[in-house]
Structure formats: C-alpha cells, structure tokens
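Here is the structure we will look at.
Just one protein chain is left out here, and the rest sit where they should.
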Amino acid sequence: MEVDEQAGLYVYSDTELDRAEGAAIESLKAHCQQAIPDPDKWLEEELRRNILLTSVDFMLNWARRSSLWPAICFPACCAFELIAANASRFDLSRFGMEILRASPRQADLMITAGTLTWKMAPQVKRIYDQMAEPKWVIAMGACGISGGIFASSYNVVPGYSRIIPVDVYVPGCPPRPEALIYGIRMLHHKISQRHTIEG
Amino acid sequence: MIASPSLNLEHYWQTLPPDWPGGFWWHWLVLTVIIIASVLTLVMGYIWIERRGMARMQARLGPNRVGPFGLLQPVADAIKVLIKEDIVPANADKIVHWLAPVIAFAPALMIFAVIPFQSGTAGRLADLNIGILYVVAIGSVSTVGVFMAGWGSNNKYSLLGAMRNVAAVVSYEIPLVLAIIGVVLIAGSLSLNQIVLAQDIPFILLQPLGFLLFFIAGCAEINRSPFDLMEADSELVAGFHTEYSGMKFALFYLAEYAEALAISAIITTLFLGGWRGPLLPPWLWFVLKVIIVFSVMVWTRTTLPRVRIDQLMALAWKFLLPLALINLLITALEVLAWPEALPWVMIPVNIAIMVVLVLLWSRFFKLGWGRVEV
Amino acid sequence: MILSLSGKEVAAQLEQQFPGSIIASSENNFLVKSESLLDIAEYLKSSPELDLDYLNHITAVDYYDYFEVVYQLTSIKHNHSLVLKTRCYGRDNPLVPSVVSLWQGADFQEREIYDLMGISFDGHPNLKRIFLWEGFQGYPLRKDYL
Partner (left out) sequence: MAIKTEPFVINIGPVHPSTHGVFRMRATLDGEVIVDLEPVFGYLHRGIEKLAEERTYTGVIPLTDRLDYIASMSNNLAYVLAVEKLAGIAVPERAEYLRVIMAELQRIAAYLVAIGAFLNECGAFFTPFLYMFREREKIIDLFEMVSGQRLLYNYMRVGGVSQDIPEEFLPALGEFLKQMPRFIDEYDRLLKQNEILLARAKGIGILTKEKAVNCSVSGPVLRASGVKWDIRKADPYSIYDRFEFEIPTGEVGDCYDRYRVRIEEMRQSLRIIEQAMEQIPSGAVKSEVPHLIRPPVGEAYAHIEAPKGELGFYLVSDNSIAPYRCHIRAPSLMNLTALREMVIGWKIQDAIIIFGSIDITVGEVDR
C-alpha cells in the first residue's frame, strides 16, 4: 500500500487487491454456512385489514408485480434458458420484464441463473445489497437451489440461500423457460399477498 | 418550474383571446397544468410505443398483460419506480447527487413552454419572439444535470458516461444550431409560432438537408441510438444513472423520454409544419406528427449499432458541421434571391442539392475502419 | 491425420544434442529432466524439421511420489505432434521451468497448474492464483486434497 501524498488517497497494488478479495471471500464463507430462511411472514399473517388499506396495497402490489425489472446476474448455464425465455418464443416482455437493468440499483428481481462459486459469492451479495427495496430473488436451476451436480465441489456454494434470501425456487437443470415463467407467476402471486402499509 | 412568460404584460393582455376566462394568471395556470399533464401522458405513451414497437421489430410481442394491449404498463412502471427505495451511495456528493435529476428533467419540460401545439394564443404558454433561441439555450442545460449525476455518483462508469455526454452535446450543439438558422432565415422570425405560420410548404421539403442534420444532431443530443454512448448498456452498465434508484431514476428515465418528446416536437414545429394540417383539429395533427417522428427514432434505435466515441466526434465535426455551413450558405443565397417566399420549384432543387452533398461527403468522409486518431 | 511422432525416435535424435537429459522414452512420449526442459523445448520449437510451434496444452498429473507435467506440442506446418513430459519431486515446492518465453499460450495454463496442483513455474512473469483466491488453503487437484 502506498499513500499518494498529493491526493491523500491510498494506492493499492494488484496483489494487495487480490489478497483483500481473498480475505473477503474467506470471511463470507465462514459466515454463510447456514441457509437463510424465507423472510416473508405473510403466510401466517391474519388478514384483518380495512378496505382502504387493502385497495392501496392492491394497487402497489399490482404495480410491483407488473413491472419486475430483472437485474443482470447470469453466472452460468441457466442464463441461456433465461435469455431464451426473454427471446421471441417465450417472450418474458409480455409481463413487462424485458428491461434488463444492468445497474442493480434499478432492478427489482434477481434471477440467479447458474452455479454460484465462493469466489463469486461476495459479488452476488453485493449486487443484492445494492438493489433497492423492495426486491425479490428467484433461484433458478438446481445449482442455484442446492449446488446441484456440483454440490460436492470445493468452490461451489450449495445454493444461493446461503448468502441471500430466496423467494422462489425453480428446479431443473436447467429449468425450461416454461418452468421459469411458472416461477415468475408464483412470484407474482407472492407479491400480491404483500402488505406494504401496516394497518 | 415553468419559465415566466413575456414580461410585457400590457402586450400580453392584448394578445389573449377575448373569450379567454380570466386573465394572464389563469392562462399561465391552465396551460401549465395542460402542458405538464400532456407531456407526462405523452411520455408514457412514448414508453409504450417504444416497448411495443421495439418488440414487434424484434419478433416479439412486447408488454401485453397489464391493461388492454399492455397500455397500463408505463403506469405500473411509474408507480413501482416511485415507491421504490431511494439509495444514495455512501461516498456520493449528496447535494449534487440529489439535484442532478431535477436539473436534467426540468429543462426538458421547460422547452414546451414555447412550443405551439394549437393555433391561436391559447395554443402555447408563451409566444416568445426569440422562442427558438430559448429552446436551444434551455435544451443545453440538461447536460449540466447529466454531468452532475456522473460526478456526484462517485462511480467510474457514471463519470465516463457523463463525460461522453458532455463531449457529444458540446459538439452536436453547433450543427444543430446551424441547421436551425436555415429555417429561421426562410421564416424570417425566431418565434416558433411565426415559423409555423410561415410553413405553407413544410420546411422539410425546402430544407431537406437541414432536416437531416437536425435529426441526426438532435438524436445525438438526446442520446438516442446510434449515439447512445452515455448509457451504453453493453459498455458502461447504465452510464450516468448507474447509481440512481427509485424516484431519482424515474426522473432520469422521464427526462430521457421528455427530451425525445421535446426534440420530436421541435422537429415537428420547425420542419413538419407544426400544428398545421387539413381536417383534423390542430392539436391532433401536432401529436400525430410528434409520434411519427418518434417512431422513426425507435426504428433507428432497434436497427443501428452504436458508434465509437471518436467516430461520434468525427461525425459531428467532419460531416455535420461542413454540411451545415454549406446548407446555411445555400439557404442564404436562396433567401436573397426570393426575399418574399421560396417558390415550390426550390423543392426538387433543394432535394437534389441534399442528395449530391450527402453522397459527395460520404465519399470524402469515412467513419474510419480501424484506429482513428482524433 | 496428425502424425504422432514416435517418442523413441525424437529421443534418439535429442540424445546427441542434450546427452543425459532424457530419462525415458516410449512410442507416444518421452520424459526429460526438468532442468533441461527449457533447452529441449527451445530446440523442439526452433528445429526446422520438427518445428513444433503450437502448444496444445500443458497439464500436470499427481502420482503421489512425483508430479508429471505433460506438454502436447503440434507443428501446424508439418502436421505432426509430440508429447513431452517432465517430472518434479517433493510436495512442498515442486519446481519446473516455465515455457512462457517460448509459447505464450502456456501463460494461463501454468498459472492454472500452479493454482490447482501447486507446482511452481520458474521464470513465469505473473505466477499467481488464477481460479481460486489468494489465501485458499491447499491445492485441489492433488490426490491428497481433502
């Protein structure tokens, strides 16, 4: 590490950056050995709410589920089924989902298409953290759910749920686009159960 | 938010139609509301047109689940974006980051203060006698907002995108203004209403080269493809608004389309005869023409790839600028020869001149295959 | 068909040039001492009748007692290929000379072997972990990796 006197900034060499990255991976690996449970408690909640709040909720949920903009997070194989789902035949744009936001700040939905490795895990976590609330995650494919065929490998995270909370799991290796669309419909259903305003 | 209309109130009172309810302030209030509402509606319509039109061109269907034909899609998007969390990056320059979207969006809206969308005084908020100058001046302000966004975000991609934007706008402003001067020469006025009234023959026919230059420069000015280097998806993530979320992002998103709307409105006013047209009511003609211009922009966006930053600069300085100067010269000579009004004979002549010049220049000028030193 | 050069013939040819550096040879390949690997590789690349200018791949195999590094070379001009092998001993810091100066294509593969097998390449310009991160414990492709 050098100190740039003029600018008052620290200048790191590539090696130091690599070490820092390695340390971040190790610490994440040490902290993420348990799966994160689904955070939403809507299933147990009692529906004792008045009409006004319900209709406001309905409106907000309608808007949210009608314009789910996916973030770009395409690590591996499933990405191609995701792209195929976006392309002409399956056409996710029908649901208003064709705006793939490259910037996570503007995205609502993370479709984790592919195997997650420990080296990649900090970046995915960071992308998730950078996404603005409310946000949802669809774990696509066997690797995203449990590590799939690679679960026993030394560098593979057994499922995205270790590092980020997952809302919908779409099984398959890779899932067909129809399955993904079904998963998205399930997410729509989940979003419409959401209560934004506590009554 | 809206530019104050002409200060000459006495004069203004007189120009109001006699049956206008109330006076100056009523006029101001009603038209401001009308303009903001219609601009926002049109912008949503634009987003819908672009997403559906683009989808059709890409052999897809496009949004069709929300409302009839997906018409409510922009509404859903707007509500969702507005209630989304607003993130300010930790090391951002907070004030600049907060102000940037406002500064980028406001000018796009302010341009509509002088654009006549209807015949008569009620058809515009202000009849500035220097209307087009006002448009050019205000139009450049949004660049400041974009650069503030790039600077304030403390993100390298944002900064790169913003710097590209500034470079592009500074370069393309010159051919843009030169193309406008041709129109002003023929119309003999800087007032947009006078320019519309002067178009017995739409200026696109009398000024075909000017129209071409204005269209290209205008597209570059508002970052439409193929000049969308500032938010180039495949290079700079999302360009200057990479770090923006929620409502601020919505403002940028709106500003992008509002600027497109403004440019189409200006093109309509300057070259397509504004609100003039047979049978249909004038405001409908205006909206129709604006939408047609925008559809062309959507078309280019889906078909053309992006140019490189140095090619972008080269196009402005080596292609558009000389042609704009030549166009100005020719127009000036024509106006000198027929000071009253240009005869319709000049239509084929001007079109021929345009074809010859463009062909000639594309001989001289290549975008350059390979490395271009600027 | 790519002609597989006989390891025996090439070894006999090389024995005159580099006496004592060839340990063994068979029909498919021949094994050289790691100290003289670079010289032999340079000869194989520059000699006009061999002209092995294309490095297909480098890999390493862990045989518990030693690591075997395998070089598959091809001549695009003569359309023949050759397998060159070398061994390195010891599990703490096995060392093999780097061939990046001859074939740039070896760059990432040597880094990969260093990363996953733990063999250092002497003279590699940028020898650091490629797939795993700095600080990863162990070398996964070794047979005794847990």
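By letter and in written order, the chains are A, B and C; residue numbering begins at 1 in each of them.
Simple rule for what comes next: a contact is a pair of C-beta atoms (placed from the backbone, for glycine too) under 8 Å apart; a residue touches a chain by one contact, two chains touch by 3 or more.
Keep in mind the model is a prediction, meaning the values are calculated, not measured.
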item	value
Touching partners, among the displayed chains, of the absent chain	A, B, C
Residue of B:S119, B:Q207, B:Q311 or B:N350 in touch with the missing chain, whole complex considered	B:Q311
Contact with the hidden chain (one of C:S6, C:S21, C:N56 or C:S120)	C:N56
Residue of A:V156, A:V170 or A:I191 touching the missing chain in the full complex	A:V156
Touch list for chain A against the chain that is not drawn	14, 72-77, 79-81, 83-84, 87-89, 100, 102, 114-115, 117, 119-120, 123-124, 127, 149-150, 152-156, 173-174, 176-177
Footprint left on chain B by the chain that the document does not show	54, 57-60, 156-157, 160, 225-226, 228-229, 232-235, 237, 301-311, 366-371
Hidden partner interface residues of chain C, rising order	1-2, 53-57, 59, 61-62, 70, 72, 76, 79, 83, 103-109, 112, 116, 129-133, 140-141, 145
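Criterion: only the chains that are shown with their structure count from here on.
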item	value
Interface ranked first by C-beta contact pairs	A-B
Farthest-lying chain, centroid of Cα atoms versus that of chain B	C
CA centroid of chain A to CA centroid of chain B, Å	37
Sequence positions of chain B contacting 2 or more other chains	none
List of chain A residues in touch with chain B within their complex	59-60, 62-64, 66-67, 87-88, 91, 93-96, 98, 101-103, 105-106, 108, 130, 132-134, 196
Parts of chain C lying in touch with chain A, wherever the complex brings them together	128-129, 131-136, 140, 145
Contact footprint of chain C on chain A as seen in their complex	15, 18-19, 21-23, 25-26, 118-119, 154-155
